[in-house]
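All protein chains of the complex are present and in place, except for one that has been dropped.
Right after this comes chain A.
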């Protein structure tokens, strides 16, 4: 069990809903992953269209919490208005705040992010900021009113896994009491297990599952990896050593020569 902003969640895996082969596979993947929170977005609806309604009714049938995002927003104004529109449609004050600063890397515009976060926190939102692993930016986000941080571990959709373990470790050490969720860049269950072993509270991923050959199987695999990583962190792992240490007792060994 995992307490996130006063809500008890069964799973430490947050799952995106984009790019699945079909709505049925999305639904099965959500169930197989064991996730308690899925991310959703808002996009233009066609005149007379019902695409949004069909998707929304599918998501509601899954019985999970909704974390709307501001994906694709490049300015403070866009992000703030999108967040307010999402709050009205989805009926939640949770918002995954994305303010994109670069088209190629999709890295956050951390200046716009902090400014947007301040506006939204003052307006009563629970802001989940998609940020980098920069400690100073993290401090500013907390000052702006965020109670949670979501650093990337590699560019969105890259599947590279944690490219800077030292920075993630440092972030965990600097903010021991802040829920930290690794968001973006995870490619394999072992990547998820790695960041969970570092003590991160949860992971958020999408493409690694939705673009797998078998998204349902991969969703289940990520669910297990997240659990395994968390339990390993909680259980106290052995530190690496430079010399061999026999695991079988040497006392009482037979002598044959």
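Convention: a contact is a pair of C-beta atoms (placed from the backbone, for glycine too) under 8 Å apart; a residue touches a chain by one contact, two chains touch by 3 or more; residues count from 1.
In this text, contacts and distances are computed from a predicted model.
One subunit of the complex is not drawn; among "Putative molibdopterin-dependent oxidoreductase YjgC", "Sulfate transport system permease protein CysT", "Thiamine biosynthesis protein ThiS" or "Glycine/D-amino acid oxidase-like deaminating enzyme", its UniProt record names it "Thiamine biosynthesis protein ThiS". Considering the full assembly, A:207 is the residue among A:36, A:116, A:194 or A:207 that touches the omitted chain. Taking the complete complex into account, residues 16-20, 26, 39-45, 47-53, 55-56, 59, 68-69, 71, 77-78, 81-82, 84-86, 88-90, 156, 206-207 of chain A touch the chain not shown.
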